[in-house]
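Here the complex is missing a single protein chain, while all its other protein chains stay put.
Think of it as A, B and C in the order they're written, each chain with its own count starting at 1.
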Amino acid sequence: MANLSIGEGFIFTLLRLRNYVEPMGLLNDVASRGASGAKKIVGSRGSKPPRYSAAGLIAKGLRGESWPRVWRDVPLRSAYDVIIVGGGVHGLATAYYLATNHGITNVAVLDKAYLGSGGSGRNTAIVRSNYLTPEGVAFYDRSLALYNSMTDDLNINVMFSERGHLTLAHSDSALRTMHWRAEVNKLQNIDSSVIDPQQVKEIVPSLNVSSDAHHPIAGALYHPPGGIIRHDAVVWGYARGADHHGVEMHQKTEVLDIVCTGGEGPDGKGRGGKVTGVRTNRGDVSAPIVVNCTAGWATLISDMAGVRLPITTQPLQAAVTEPVKVFLPAVVVSGSLHVYVSQTDRGELVFGAAVDPFTNYNVRGSLDFTEGLAGHILELMPGVSKMRLLRQWAGLCDMTPDYSPVMGFTPVDGFLCDVGWGTYGFKAGPVAGEQMAECIATQRTPKLIEAFKLGRFEAGRLVGEKGAAAVGH
Amino acid sequence: MLLVPCPYCGPRNSSDLRHVGEAISRPDPNAASPEQWRSYLYLRDNVADWNVETWYCTRGCRKYFKVERNTATNEFRDPPMPGNKIGGKA
Amino acid sequence: MTQSHRLNPQPGEVIDRSAPLNFTWNGKRLTGFQGDTIASALMANGVEVVSRSMKYHRPRGYMTADFWDPNGFVQVGDEPNVRSGHRQLTSGITVDPQNVWPSLDYDVKAANGLVGRFLSAGFYYKTFMKPAALWPAFEKVLATFAPGGSVDLDSTPGYYDKRYSHPDVLVAGGGPAGMAAAIAAAESGARVMLVEHEHQLGGHLRWGSTADQASARQLAESVAAAGVEVLTDSTVTGRYEDSWVAVSQRSHAHAVERLIKARAKVLIVAPGLIERPYVFAGNDKPGVMLSGAVRRSIAMYATRPGSRAVVFSGNADGDAAAIDLERVGVDVAAVIDARSGANIVEAHGGAKRVSSVELADGSSIDADLLVVAAGWTAPTSLLNMAGDRPVYDASCARFFPSATIDNVLSCGGIAGDGNFDEIVAHAQATGRLAAERAAAVQHRLQARTARSAPVEFAEPAWPADVRSPLGRDAHPELFQSSTVGMVDFSEDVSSKDLVLAAKEGYDSVELLKRFTTATMGPSQGKLETVNTVAVLADARGETIEEVGTTVWRPPYAPISLGGLAGRMFNPHRVSSIHPWHESNGQIPIQVAAWERPEHYGNPAGEVTNTRTNVGIIDVSPLGKLDLRGPDVPKLLNLLYTNKWSKLPIGGVRYGLMCAEDGVVLDDGVTGRLGEHHYLMTTTSSGAARVWEWAENWLQTEHPDWQVHITPVTTALSSINIAGPKSRELLSRLTSIDLSREAFPYMTLRTGIVAGIDDCIMWRIGFTGELSYEVHVPSGYGLHVWQALIDAGADLGVAPFGLEAQRIMRLEKGHFIVGQDTDGLTLAVSAGVASLIKLDKDDFVGKTELAWALADRMHELPQVVAIQTAAPTVVPTEATQIVRPGTNEILGRITSSRMSPTLGRSICMGQVPSSLAAGGTALELVLVPDGRRVAATVLDTHAHFDPEGARLRA
Partner (left out) sequence: MPEFESAIIKTYAPNPGASMFLSDESATTKLLVRSDQAQFGLVFGASSAVGEALICATRPDEWLILGSEPAVDAAAAGIDSGGFTNVIPFTHGRSLFRLTGAHAAGLLEKICGIDWSDAMTPEGAVTSASVALTTCDIIRHDRNGIRSYLLMCDRSFGQYLFDALLDAGDEFGISVE
């Protein structure tokens, strides 16, 4: 196990120094530093960009002006202090907190497509913190807190709708698991309790709570702080915030290889090695730290550094209906029926389900998914049979054996992971970014993610969320 | 709905089978190191490419079999339905 | 109200004037004809405004008057979002406008239009932020802008249905090309399914010349003659992997909607082209219609779309619309020929109708109808789903397929242009090619399928595509005028919104789409995509080809949840004794698919009777596997943690199974019936899993072992007879010697019970009582049960259910896999150390268990029996065990009951090893009030009769 934590001994002097010596004048610092190859920052924010506000909207509306770019479009440079692979919520949040909490701004976020094109833009935007294990609860509770203040922090309305989250139980054993979660939650001061079918009906009148349903509702875990959020706004908000601090976002920039030296594998990769940079479709870029935030593509990226991960990739499908007048006030999840549903402010029902039954990297979506989904939804809410499914899509999930992430250092020095999020990635984005930033900046594993280290698999100490997996989302 | 080439039944809808996972071999349980054993338990290649995997024909012949599938395209080697191939310019 | 806008009979009209139909619109009674769509009936009645737009609540009239019309959504009875341009009128329906408040004519939210310039796309991201406390209130206001109709939550689903199909060739689109392809394929010997979205075959021929209409009829007759299965008012909604094609059939005689799942050997995509709107100021005003809408209105529905028209024409269809209008007496004020560079810049008018059209030269023409013919969108959805990425051809101003897909062929307008004969000839060649390729696919499927008829010839070579491609007609690039207009009508997104968003950095198609919601509305970009891309290209100073397009995702057209769900199947299992339970007061419980008695009214009484007299329980759902072969002991040794080599014939043994990570998987008893014959029982829920598990080990790791596993769960009805009088009861029904000496604990006997041969009896005791489990051939299960009831009246025999069994097993301290253990519980934590035999050469999970026993026991939890200090307190299952005085979680209660036998509460739970010793004090946090109570760990798992004297009696 000792050899798995090599990265923690590594001291990143430059970053540390800058962090402590000059935490404020960040842009100047980045721009003046020749060592990392930064000559001149093209398009760097000269002054603070205008804040979003109603007054601003009116002023711009009157003058017919457009807003400045949400993030700059700048050339890719040849060196950075940190390269983050994957421009989703996790990668962008990591960059944002590196800049804001630690003053590390010579950072590039690379995405092979456009920002938010992976799971961040494909999830069903549910947030909650009523997990099963104390580790999970503490972690997601921090995430929920960050989501709660995000509109203010990022100055973009992420439209967090704290509407309550219901996880239905259709059997005694499911109800027992709900009680288990509720009790763990309560002991950590999370608002979470088990309610009976009548209370379920009062909160969500469209649910069929009759006992002669095929899968009668035996009760539910009710979590009032859970809700939905506008996922794209979270992506754009972090990107905009990171950009304000000098972080660069590079879209259509695909990492083709990770360059290492000294490792026991081919080309200096693997255990004992050290990262020196990445090869991309737009040229080579050097960096002493490379962070893998690529969800479904996680093993493909980590393979480039010679690091094997306990991850399989399985699509998670979702779908949306045409809009109708709003009738569903809360997020409803049924683990045993493999479905979750919420209604957007636009009136669409947004559905998700369980991951596909076999590994693959295909996001085309299947008919079986929509059939199963509709059947299960109608068992729960027979009144919606005439609503129409408008669109279906899929995202790639990085599934781990214990339904918990892999975070922090790896056996390759300078190569860090924030992956293995399975179906929970979006909920965790803010806290994952915050903790990864701390991990990079301090070169120590923060306590909140101690349980999620890669080494736990080789040590045989899995995280207990496995028990709650069946009732996920 | 994939058409899975069961070597016994012939092509079958994937809902008639269960995907067992990547074909892996079991280390000697009495000699394996923790690293080897837990690699066997938890680590998978998870390539986005051709991969040998095991399926179980649940609703059909009830045989376990190995088959090669491209996890990026979901194409099977020597596919039961020829013609899925996407070519160049129309 | 008369049908004021109905024309004299037209030669191709699809309405039946002899069949008038009454309906109400917006509270008014109107009349239409059989064959009308709701839209055509409304237009015939002179209705001009049918809806309000989503954001600005601008009045909207019919623009395309077909399925895709973004303005034509109406509520019909309890059905929201009905496409009035497509749905046929039926007698007596109630049709109402949607998205209006308080009414269609006076909509208060239309005021949004006045502040429109502040409500640019994505405005909500930039405001409503301060004060944060008010956001929930803002959110409620935003939610009232939700477009769409209303659902009636009390409505019950109608009869929906599904069907599989295996056509050789499936043709999507019943226009001239689709029909010609279907005929040619069928004449080449293929089984063909032809699916048409509209109510009639014929495509654009339906609103063409008399000759066109005659051609359509002729083709349709040939389709029928060729034996093609024709589905009209049906849509191919998706093409999924391995040519799995979804068809939504709305025209089925019995079902509201039927989903057909077709494994089409070849799919022909022939959806034709969709006419595209033009972006200019006022382009969403009522009275602005696309040329196809105007021509359909006249030719098919005999309705007059206006009285004075301006026609903006970029193609022959626009010209034809002008001719059609003149023919039926509409004053065509001007034809603005885009091909000669003329342009329109704005449709002027009041709130409800166009009144004049302003041209690029500054002139203005009075008109109440502006007909636009600006070009076509190729609906390439099905090709996208098959992996094609269409590319833009600037000379034709539309996208074309870019790739060849061997089993997806396209013909008709999506593939190119030509005159009727050229289109038909290409389609026929496509049909023949499809049939040939389908034959090649059929050959391979048939040759490889075990049950199929033998194939008589070698697999044919893959038929090459030797079709001559269709030509392409030049078309001017007509996307937007010099003015700002609506691009996405259902989302109220204008060209200015798109330009501003692009400048703000949302400048790739996907980001733009997400930020502005353009193309995300109900027509999913069928009308909007190309204009969106064109506006973006213009803003970026690039070509459309460079900007590219978005991926069209399934479904091609929205499909109802009822249709997708179909009839719902919920397989339901019962034992052979079920009729008795039903007529004897069972309170049933559903456990997975099984329905079984939870109790018969008084579970505590059932416990007491069993402990005092004798009880019988139907345990038929218990998983049972018949194992035969010389290597069964090897298999048992591998699957179970304990040893099986020395189990004698007639012996029964308990075993625990683990997965390779050492986690408890299942448990049960296995008995040896003969030299090479065993019967294994599993948990009810684990039956299927254990069977597959055992087969996996046999087939993949040990194919050389000779073992046959046969599931016999429902071949045998299983009855447990428990209690001090069970021996007496059973002895009345069998001649087998049941004495303690002749038939000791943990042995089995076979023989006759209640006259039934081939019964298996084993003496085991999950309840802790003297008990016999009898396995009876299922055809006689009910007979044996009834015989036990009848024979034991004087002994006090009574049935007991699952709940009484759960209480008794907890009294006795037996854990339940999956309840007292969880997904991480290693076998070494289950308190059955004596069953883990590390001296065996191998067993599943051994490696992990050996390591755990060597050095991890201190960090692993233990399953223990627990009792609360106060005997009346029954902690809810899942009650947490904490470090006293803190919220630190140490463990939890996994099972708990009030014990009728002991008159106190009893529990089982998981605690850390350090707290597992008997006598250890625990603190529990009760549900729901958080009250903290004391409890103690017991020395053994058993709360009752720990020595096992009763079951050995």
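The criterion applied here is as follows: a contact is a pair of C-beta atoms (placed from the backbone, for glycine too) under 8 Å apart; a residue touches a chain by one contact, two chains touch by 3 or more.
All values derive from a computational prediction rather than experimental measurement.
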Displayed chains contacting the withheld chain: B, C
Option from B:V20, B:C61 or B:M81 whose C-beta touches the chain left out: B:C61
Absent-chain contact - pick from C:D393, C:D626 or C:E660: C:D626
Option touching the unshown chain, where C:S165, C:S209 or C:T936 are the choices: C:S165
Residue among C:V230, C:V332, C:L498 or C:V574 that touches the chain left out of view: C:V574
Touch with the omitted chain, as defined above, among C:G755, C:P884 or C:G948: C:G755
For subunit B, residues in touch with the removed chain: 8-9, 13, 15-16, 58-63
Chain not shown, touching residues in subunit C: 161-166, 191, 253-254, 261, 263, 442, 445-446, 449-453, 567, 569-576, 578-579, 593-594, 620-621, 626, 628-629, 706, 708, 710-716, 755-758, 777-783
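Throughout what follows, only the chains that are shown with their structure count from here on.
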Chain centre separation in whole Å, for subunit B relative to subunit A (CA means): 29
Between subunit B and subunit C, centroid-to-centroid distance (C-alpha), Å: 24
Set of subunit B residues in contact with two or more other chains: 1, 18, 34, 41, 74
Contacts with two or more other chains, residues of subunit A listed in rising order: 362, 366-367, 460
Contact footprint of subunit A on subunit B as seen in their complex: 1, 14-15, 18-19, 21-22, 34-35, 38-39, 41-48, 53, 69, 71-74
Footprint of subunit C on subunit A - complex, ascending: 52-54, 56-58, 60-62, 64, 66-71, 73, 113-117, 121, 134, 151-152, 155-162, 171-173, 176-177, 179-180, 182-184, 186-188, 193-194, 205-206, 214, 230, 232-233, 236, 251, 321-327, 344-347, 362, 364-367, 370-371, 373-375, 377-379, 381-393, 402, 460, 462, 464, 466-467, 469
Parts of subunit B lying in touch with subunit C, wherever the complex brings them together: 1-3, 5, 8-11, 18, 20, 26, 29-30, 32, 34, 37, 40-41, 54, 56, 58, 61-64, 74, 79-90
